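There's a structure below that I have some questions on.
The other protein chains are all here in position, but one chain of the complex has been omitted.
Labels A, B, C, D and E are assigned to the chains in the order they are written; within every chain, residues are numbered from 1.
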Amino acid sequence: MENIDLLYIVSTVLLIIGLRKLSSPATARKGNILAAYGMALAIVVTILSPIEGDHGNYLLIIAAIVLGSVIGLIFSKKVEMTAMPELVSLFNGFGGACAVCISIIEVYKFNASTSIGIAATTYLALFVGGIAFTGSLVAYGKLTGKVKDWRGAFASYFNLIWLIVCVGLIVYQIIFPAQNEWLPLVVLAISLVYGLTFVLPIGGADMPVVISLLNAFTGIAAALAGMVYDNMVMLLGGILVGSSGTILTVLMCEAMNRSLFSVIIGGFGSTATSAVADEEGVVKEASLVDTAIMMRYAQNVMVIPGYGMAVAQAQKICKDLDKSLSERGVNVHYAIHPVAGRMPGHMNVLLAEADVPYNKLIDLDDANEMFKDSDVSLVVGANDVVNPAAMDDPSSPIYGMPVLEILHSKNVIVLKRSMNKGYSGIENPLFFHDKTKMLFGDAKSSLELLNTEIKGMD
Amino acid sequence: MENIDLLYIVSTVLLIIGLRKLSSPATARKGNILAAYGMALAIVVTILSPIEGDHGNYLLIIAAIVLGSVIGLIFSKKVEMTAMPELVSLFNGFGGACAVCISIIEVYKFNASTSIGIAATTYLALFVGGIAFTGSLVAYGKLTGKVKDWRGAFASYFNLIWLIVCVGLIVYQIIFPAQNEWLPLVVLAISLVYGLTFVLPIGGADMPVVISLLNAFTGIAAALAGMVYDNMVMLLGGILVGSSGTILTVLMCEAMNRSLFSVIIGGFGSTATSAVADEEGVVKEASLVDTAIMMRYAQNVMVIPGYGMAVAQAQKICKDLDKSLSERGVNVHYAIHPVAGRMPGHMNVLLAEADVPYNKLIDLDDANEMFKDSDVSLVVGANDVVNPAAMDDPSSPIYGMPVLEILHSKNVIVLKRSMNKGYSGIENPLFFHDKTKMLFGDAKSSLELLNTEIKGMD
Amino acid sequence: MIIGLLKCTEESLVGLIPNVVSKLKKEGHDIVFEPGAGSSSDYTDQEYLSAGATSLERREILIKADVLITVSGLKADDLSVINDTSYVIGKFNSNVELVEKIKSNGIKAFSLDLLPRSTIAQSMDVLSSLASLSGYKSIITAADNFSGYFPMMTTSAGTIPPAKVLVLGAGVAGLQAIATARRLGAVVEAFDVRSSVKEEVQSLGAKFIEVEGSQEDVSAGGYAVKQSEEYIQKQKELIHVSAAKADVIVTTAAIPGRKAPLLIEDRTVTSMKKGSVIVDLAAATGGNCALTQNDKIVEVEGVTIIGDSRLYNKMGKQASLVYSNNVFSFLKFVFKEGLENIPYGHEIVSKTLLTTTKTEAVSA
Amino acid sequence: MIIGLLKCTEESLVGLIPNVVSKLKKEGHDIVFEPGAGSSSDYTDQEYLSAGATSLERREILIKADVLITVSGLKADDLSVINDTSYVIGKFNSNVELVEKIKSNGIKAFSLDLLPRSTIAQSMDVLSSLASLSGYKSIITAADNFSGYFPMMTTSAGTIPPAKVLVLGAGVAGLQAIATARRLGAVVEAFDVRSSVKEEVQSLGAKFIEVEGSQEDVSAGGYAVKQSEEYIQKQKELIHVSAAKADVIVTTAAIPGRKAPLLIEDRTVTSMKKGSVIVDLAAATGGNCALTQNDKIVEVEGVTIIGDSRLYNKMGKQASLVYSNNVFSFLKFVFKEGLENIPYGHEIVSKTLLTTTKTEAVSA
Amino acid sequence: MLEILAYLKANVLAINLIVITIYLGFEIISKVPAVLHTPLMSGSNAISGIVIIGAIILMRQSESNDYLSLTVGFVGIVLGTINVVGGHAVTNRMLEMFRKK
Partner (left out) sequence: MLEILAYLKANVLAINLIVITIYLGFEIISKVPAVLHTPLMSGSNAISGIVIIGAIILMRQSESNDYLSLTVGFVGIVLGTINVVGGHAVTNRMLEMFRKK
């Protein structure tokens, strides 16, 4: 038991390897599990290892752990797939709160022998933890729609002021280390408020980036606390999360085509809203990544080519995508509507050019049978031929025409450049349907991006 | 000056970033330069920083550094492109020798207060450095052809015995730390011999792997020496080289389709000789990587398709390769011999199927004009139509037939599955020509691999 | 209802193929057919009988059937026999005389070549179906008459460059011609007055020849309108240049109800290489080429000029199949609520029904 | 030397096209030609004159020329006129009578259809060049006679499956037919007795029908040999099954010097769909199909059977081009050291020279 | 200034460690595909719950009657555990879809 804390090294390595594996789709699950083992090991070692001034309190500790585990598990089991980011945000807030808890207590333990280093570190942990705490809660609120965007004209000034005040206080405290009953509480209060004013002005669409950033904050707080306790695994685990979280934040910004700077300082990220409202309803934009994942992990994918595929000359890259998917065990077929394109057999010409085997081409009736089994219907530049108005809107000029009933499939992704109409010049309710997501852009480049994404997934 | 050794951290970081950048083609040069800066900084800091028991000796030190630099620079400037691996091997030997130098001196400085840890570490540095030293020299000898493969039946037993003896001696020395005049020398001798017997039985073709492994050894020796001197940059730099060198060795084995185990323990790696001798001469096998680099950095590439392309159905992937190269600024054309394939216009059918534009197809006469400007001629499953015997061997049954004179191009790469003959059943001297390298395998998969390699290059 | 299938002697097509007859039968209709109705398109009477149709004399069919199906064959004598209450389905519009007679006889005839070119009507659109066949066939026939290869060939007897194909008028037939020529490896250029066609042409991998300043009229429902003099001059010059380099020209340019535009003049033909081929699908309305003779193959200075607006007749079996499928869709649409409840208000009915006035039709 | 170009009335080919005449001219030869030599293949006398040739009466050419170039046209009367010292180049081997007469008259004639099928001879190989044209044309002609589309078409008038094409005998012509049919979008199956062809067929994206137990003879120089009874039976059965499903069959199976193997029996033809097409390129040697009539198009129960071994004649201009290029290569090879130093020892000469005995040839 | 330098020098090992670990964190993540952004964030969030170690130490060091410390520590552990356990569990659920079919 004496030297059990050497096992911290093992724990640290597990965390590192876990994080590493988490960053590749093929190993991500394993990585998560490894990290969890690392964490469990660290907790066990912490409980068992000899420490200075030990008072036990094991019952309470175990009780707290059990309680926390139960709550955590319930939370995580109950949450909807779609609500996961919120939950992560909430969890992160708890992590920050934990950092706050310990540092506030430690601050009050300061005495004359406390080194400047330790003092500064503890205050920093308190401050950063506080921001992570309330910031995460605000992010949670925004994601669940409970908190609205708040755009006080002076938001960024406020933030600046909080920052200056707080740093000033900490420096003051360190230089004049006289015990100051109220000071830690003031710092805490400011950090909590800072968390609020930091996140409140940022648009809801940017929340994932913010959560990632706040996650890095929690990591930093943990690392700082690790310094305070001279605990290796806390230090290293915290640093790891801090640095990888920062990079991840940058990457996420890049993936959204925004700069981290504009997210944080600008604070007005909400221009990048992803929903276009229309008289008919709301159009949902698909993210490239989601679409790629969806297709990669689908059983059956049905491609519905239309005139847009011809215009974009996307047939070859479509075949490439087909190949990538097929190699990964996905069944890909093509539903060919009799009037797709601009001449009889237009799609046949294209797909023959791309060397798609004839037996992958499914005609209208068979396709309509098959849609119920397809996980993703990928509409490549088709419009009129997938217009459900032909089935259910007697006032539509194309009412009664047989169309591809792709709404029977589980998900619909539409690749086109805009909300423009097709040949017949009529609105297409498909695009406003719940199941449908639009991926705007030239079909060829969209398919290329999808293919790259899918290939990069293993 | 007091705290100048904090700069070691900067130096370490430079080494790390340098190594990191070295592992990606786009940044490799910069990485090398960064690492060199890191190294220079470390040397400067070492010279300037305060140490225990300082006696200066600066003149000597500087003189040695200048001397070494001059020699190193001369070596590196003079070497032929093709002889670089030898040189690296030689350099690595010098590094090992340096480790030997310092550790042998340090060993003789041991006294009663020397901790077991330090003693063990120093001996290990001596041992590992010794192996790296002579091992590298043997590898150098083999690469330059000065040392022949030696396959004593008991080679691996020998190695085992050396290992046991040496470890025994070191343990003995550590347990009975009485000063033993001869012991360090014995350990040194054994390590030197071990280096010889370790590398001697390994086949010449496996030398790159061995050099990489010995490089890792030098790194480990440096790290051990770093422990002895409690010097961070030595320790970390050495560890870095040790671990990355080990991984690199494994990767190199993988790329050669051999296991590290079979290289080291088997010792009989020479079965994978890369030269096939024949009555007509020697066939040189191209490495995938070299070919890919050559093509990637070529100005003009000429593809010469033949019947093998049809058999392999490699036309589409050939077009993909073309695309990858073109995107990287390489001009790709196709030289079509009138009788390539098995029916008139066979190549036209194939390339039209792959949608190669007509203006990329060059016919015999024009192609023969263009070869002098092409950096790489890539023969994809052609044989008779590129047989130079038609031009220069009056006894050949095809003497006088116009062929593609691809030997005018700077490099010739031939993709085929074996040394089998073509339709006309005659030997092809092209394959034995100096300029020619063979890439054996099905044309489709070879092209696929080349394409992947080229795409991975940026 | 009773559906009567008439034999058409003018074209080698039949209005309903046995397969479609069975489908109609399954929907509860009775089908009577004129013996030999399918003979010109390779369907035997036996096949009709096994599909469930009954053989009857033409006259009897004319009298008994509620709906008469033909292609373009309706004789003047027939008209007097046909019942007031029965409907006739065919494609008559190109036969002005016949249309006049139909109207004057008060026959309720649907002429499918008058269908609107709308999305909903496409499954009945015989013009599209047949034009597609003609477009395909135009290239096959051109290739058969052309004295060279279409694809490029690098052979030991010389490198043979790919054939150059020029397609004038890129409607349904033109596009199909482009696609077919491209499949065979030819280098294809195309031209059309409608600028929206440019994208369509390029989507098939062909080059579009652009002439600036064309007139368009959206109200023409996708059809071309007549062009200005200046434009026509520019166009002629450009076409002349391209045509002189072409090995094969396929012309399909048409303006409904008018003479076909003259796109290829004498001088253009004479400047072409010997062994070249022109296929003029607009021959019936005067031809896009000055030297075209309708339904004839002529050779002018080594250039073969094939004037045939109904090339699909060379693929009678296939043509009948698509035609019958179109008719089937039309029947389903028009008579979905029986003989009495025809949706007169719908474009598809109002545009195709040949009657003197609309009110008349509605009152009928 | 003086090269004489004769008019050939048997085929619409000419032995040298004006282009090649210029090339020969540049190499210092004099060319005399019979007026109208190129007329059947779209080359005018004017073009020959501008290429530098001189027009002469046939008789005079026969007398004056050192080397006479023709295709297959050499009349019995000509033989007596031709000089002892002059050479004749053409392709005569299919005309047994003529070959006999040439031999008996002691004429030194090279028959290019006897060339070895070796790599070096390929640039002179008229059989390859012409077979390639025939193979291409066989599909184009079949498509023109076939009553359906070749490619698959999903249209509003029904989904039309791709045409099924069966190619029997995958030599040069067969392979070209496969490639062309594939370009047009057909689904192609092929069969040949030589098993090495399997790889070649597959390299063109077609399916190879395998019959086990074929006999091969490497010494036959790439040509097929006669097969065992049992094998022929198995083969017939397999072909029957595939053929019955096929829309288009192209047969090219030949064994040099023998009657063409019978691959398609009556019952196979009658089991085929109406509107199908058979193109028999082996018609001249009896045909691969039992119902083939040489140089005729017949229709049997709705199946069109085209018997034509010289389809390349339908592409006279192109065929003349490749033929002349082959002749040019041959001339360059045989006469590279003048009229006197012909490399008699070389396969290319010894195999093509039509003389009674070899020794005679060498002594000549 | 000198003081700080001296402090740093005294902790040179720790600083090296921190620097290298920061670099390692960058390195590990720098090539992650966009697909994994969210699960990775979630997983890394769970790891940040390592701060719970501090709470446990805090508890162990608290006098049994220091109710403030005990309460705060208790709350800290509960919150930390939720972060750790819930975080890993929810990450695992997100990653379900990458399970081999």
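As a convention for this text, a contact is a pair of C-beta atoms (placed from the backbone, for glycine too) under 8 Å apart; a residue touches a chain by one contact, two chains touch by 3 or more.
Just so it is clear, the model here is predicted, and its values are computed rather than measured.
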### Task
In the full assembly, spell out which visible chains the left-out chain is touching.
A, B, E
### Query
Which of these, B:Phe91, B:Tyr123, B:Tyr194 or B:Tyr307, touches the one chain of the complex that we don't see?
B:Phe91
## Note on the structure
Where B:Thr134, B:Gln173, B:Asn215 or B:Asn411 are the choices, the one touching the absent chain is B:Asn215
### Selected from B:Ile170, B:Leu236, B:Ile406 or B:Ala443 as touching the chain missing from the view
B:Leu236
## Note on the structure
Among the options B:Ile102, B:Cys318 or B:Leu439, the absent chain makes contact with B:Ile102
### Query
On subunit E, what residues meet the omitted chain?
13-14, 16-17, 20-21, 23-24, 27-28, 31
### Task
Spell out the interface residues on subunit B facing the chain that's missing from view.
15-16, 18-20, 22-26, 28-29, 31-33, 35-36, 39, 42-43, 46-47, 51-57, 60-61, 63-65, 67-69, 71-73, 75-77, 79, 81, 84-85, 87-88, 91-92, 94-95, 97-99, 101-102, 104-106, 117, 129, 208, 211-212, 215, 218-219, 221-223, 225-226, 228-229, 231, 233-248, 251-252, 255, 288-289, 292-293, 297, 299, 329, 453, 456-457
## Note on the structure
Residues of subunit A touching the missing chain are 2-3, 5-6, 8-9, 12-13, 16-17, 20, 232, 236
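Simple rule for what comes next: only the chains that are shown with their structure count from here on.
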### Summary
By label, the chains that touch subunit B as well as subunit E are A
#### Entry: A-D compared against A-C, more contacting pairs
A-C
### Query
Which chain maximises the distance between its CA centroid and that of subunit D?
E
### Task
Could you grab the centroid distance between subunit B and subunit D? Build each centroid from C-alpha atoms only and quote it in angstrom.
56
### Whole-Å gap between the CA centroids of subunit C and subunit E
75
### Summary
So, in whole Å, the Cα centroid of subunit B is separated from that of subunit C by 69
### Message
Counting only residues that touch at least two other chains, what does the list for subunit A look like?
### Response
338-339, 344-345, 349, 352-353
### Query
Can you list the residues of subunit C that touch 2 or more other chains?
122-123, 128-129, 132, 149, 151, 153, 155-158, 160, 183, 185
### Query
Name the touching chain pairs, would you?
A-B, A-C, A-D, A-E, B-C, B-D, B-E, C-D
